[in-house]
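Removed: one protein chain of the complex. Kept in place: all other protein chains.
Presenting subunit A:
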Amino acid sequence: MRIQFKTSYNDDIRLFPDRWTLGVYTTLLVMAFALPLLIGEFYLGEVTNVLIWAIAGLGLMLLTGQAGQVSLGHAAFLAIGCYTNTILIEAGLSFILAFPLAGVITGMVGAIIAIPALRLHGIYLAIATIALSILADDIIVLLDPWTGGVSGKFPDMITIFGLEIERWSMPTRFYYLVLLVTILCTLFYRNLLRSPLGRAFAAVRDSEVSATAMGVHIARTKTKAFGLSCMITGWAGALMGYYAGAFNNETFSLVISITLLMMIVIGGLGSIHGAFFGAVVVAFLPQVLSILKGAVLGGGVAIPGLETGVFGMILILFILFEPMGIYGRWLKIRTWFELFPFARKDMFRRQKSYLKTERLR
């Protein structure tokens, strides 16, 4: 069991509370930077995919896990980020400006869209945001002159101060770009968690009445949550565009929104780890399934809806048996080892999950 001796309040505010966590995350980071030396290009591409999903997951996690607002419309924000980035670059902006701006613009659109959604809670908010996902498709078609409509768009090669980055021909460079964005978004999330705004998010999530009584402006706080969440989601969208190499009105569909939400629930709501764990599941499940299917049934058999079905099953199992997601399970296993042999069975009593905020009538 690790025992921490804290000597200053700063110890609790630091990014890494103790030497041990600092060590763990430094190792992780060094490994992440050394990864291109360790694995081949195909797998590097897969890891890049995981990271992009993780960024998108962080975006939705901030809104749903942290501020308690469910959204099934986040594919629309992925699309806004993706198209904005491409259009800005086509308009002559350099990537180094266009990319951050694409996120900020997506965030502003998200904050504006949040205003009518502010009065909705839980399932009603989920239903309303579904409309966003569906609308996005039509709007992209309607805005054909800018978006390329049904025929879609191909993002240009990225150049940062003369350095060229492309997903297929230079997977290592693209991986590093995605890694940097991932680290930045994770830092933003972490910083929010240890600041008044992040606590205000949690306050709004858990009790709007008492948050108000403590001086938290509910509408303004939710708007900020939407804005920041959509900003991160916009960046993920722009990266997805590069990763896919081509996108059109059907790329960012409702299915993507649903997958995102499932991903953070499976990963573990309300934690940064959850976004990453969930991303691993989402990115590798199709591969694992096709390998399994190949082994059991042989290669040629196609089973429509297999992925979605299995994914849904996993989600249901998690909601029933591990509402805290993979991260919750991980915490329990870790604690069990730390306390060995003193862990007790009832140490982790069942706790409710976050998806409900309809407390203030």
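Everything that follows uses one rule, which is that a residue touches a chain if its C-beta (ideal position, glycine included) is under 8 Å from a C-beta of that chain, and two chains touch if they have at least 3 such contacts; residues count from 1.
Basically, contacts and distances are computed from a predicted model.
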- Query: Which one, "3-phenylpropionate/trans-cinnamate dioxygenase ferredoxin subunit", "ABC transporter ATP-binding protein", "Acetyl-CoA acetyltransferase" or "Nitrate-inducible formate dehydrogenase subunit beta", is the UniProt name for the chain you do not see?
  - Reply: "ABC transporter ATP-binding protein"
- Task: Identify the residue among A:114, A:132, A:178 or A:211 that touches the chain left out of the display.
- Result: A:211
- Message: Touching residues of subunit A against the unshown chain: what are they?
- Response: 9-10, 12-13, 188, 191-192, 194-200, 202-203, 205-207, 209-218, 224, 228, 270, 349, 351-352, 354, 359
